[in-house]
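Only one protein chain is missing from this complex, and each of the others stays in its spot.
Presenting chain A:
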Amino acid sequence: MLTLDAVLNGLATAADEPAQLLPARQQMAFTLGFHIILVPFGVALTSLTLIAHYRGLRRGDSTALLLARRWSKTAAVLFAVGAVTGTVLTFELGVLWPGLMGTYGAAFGFPFSIEGLFFFLEAIFVSIYIYGWNRLPPWGHFWTGVPVSLSGIGGTASVVAANSWMNQPGGITMRDGKVVDVRPSEVFFNGAFWGETIHMLLAAYIVAGFTVASVYAVGLLRGRDNGYHRTGFLIGFVTAACLMPVQLFVGDTLARDVFNDEPAKFAAIEMVPTTDDHVPETLGGVLIDGEVRYGWQIPDLGSILADFSPSTTIKGLDAIPADVRPSDRTVSIVHLAFDVMVGTGTLLALLAAWFAWLWYRHRRVPHNRWFLRACAVSGLVAVICLESGWVVTEVGRQPWTVVGLLLTKDAVTTEGNIWALFACVLALYCAVGAAAIWVLRSMRRRWRAEGDDNVTVPYGPAPEPEPVAARPGPREQ
């Protein structure tokens, strides 16, 4: 993320930048990058859980119910970690970026209050849902999970509204460096809102779907070929695979929006040094002394992708005033991150197509080992895709924090030793991350010991002497 940028930029600080800038950016990048991995599980894993839950209740499928129960417990652990790391981010906005919050809090801040509302609902219903197993009537319990999914979507939209406002700020009137008037709907539904929000929501579902699928693909590869693993695999994989083509389309549209609305970011993404038509599409490569090096160039394709014609003119980096032009290294990072995002996204789409083909041929969960191996890493690939997407949008905005209004070096705090803070945060997060993985693994160990065929307990979290609460389905009869 931004960390890479900072490292590549060397640890030296430019003369006109506060000493806090570099560590603050690194810390923000690290904590955001950490938190964003948890987001898909808070937002989308609950929906996958509900799909399994629905299936379980509808068809009396105890395997699906067992999956739902275990996923909800996993989601509970990840949700707790996400809740606290999200709180850290709210602290950081004030501690690290007072220039942003103090001046633009009136505009940038209020989408977070809407997010707070959704988060509140999410936290309440997550608790009800997770603790409701076996304690609420089956369908009533199912419905307490629905607000979790819905508020996850609302919360994502609100946070992305704040982020997209930084890319395309609007809806405010400034006087003497102060925000004197705010038009809330223009702030919230800014130019970049819809594209970014839909892109992120789809990404959340895709990451969660592929991650779930990879867990069960590993199980299938190791010979645990049972209904439990097949159902778990299918729910995750099919959700992600169905959304993947949509995501390619949305992403493509979004890139053209960036071309039209954020030419500076587009120049960095496409790594175009000088304004020109017949711009080639550069794959890979870096920018050194203002020149594209080492990349593989496809003639005219850049222009064609931007506006369907080889004669389309793309504004280059030279169109950006020199004092706010991103450095060569920043451009290279944005460009490479974009390539990684598109590359991994395409691979995931191909995987989905492969599945469609195998399913069409065999009508069952594929046994093809190479396919399952690919699935086993698909979760990781999806996370890489997600992270590089955020690098594109965040680093691609530099040197601005709020495009055209606030430079990052003016947003950062001027007090305190942020390197020390960053070191502590790094250690703390590594410990929390390691502990989270450890706990999830120990949960898995326990579940494996319990077995995958939960015949005795079709509904509920613990083997309690309770009657079958779910409607008996055809399978059991």
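Criterion: a contact is a pair of C-beta atoms (placed from the backbone, for glycine too) under 8 Å apart; a residue touches a chain by one contact, two chains touch by 3 or more; residues count from 1.
Methods note: contacts and distances are computed from a predicted model.
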item: Protein name (UniProt record) of the chain left out of view, among "Membrane protein", "3-isopropylmalate dehydratase large subunit", "Decarboxylase" or "Cytochrome d ubiquinol oxidase subunit II"; value: "Cytochrome d ubiquinol oxidase subunit II"
item: Contact residue for the chain not shown (choose from A:Ile51, A:Ala64, A:Ile114 or A:Ala376); value: A:Ile114
item: Contact partner of the left-out chain, one of A:Pro184, A:Pro245, A:Gly404 or A:Gly451; value: A:Pro184
item: Among A:Phe41, A:Phe79, A:Phe142 or A:Phe338, residue touching the chain not depicted; value: A:Phe79
item: Options A:Arg58, A:Arg135, A:Arg222 or A:Arg448, residue touching the unrepresented chain; value: A:Arg135
item: Contact footprint on chain A, counting only the chain that is left out; value: 73, 76-77, 79-81, 83-88, 90-91, 93-95, 98, 101-107, 109-110, 112-117, 119-121, 123-128, 130-132, 135-136, 147, 179-184, 413-416, 421, 424, 428, 432, 435-436, 439, 442-443, 446, 462, 464
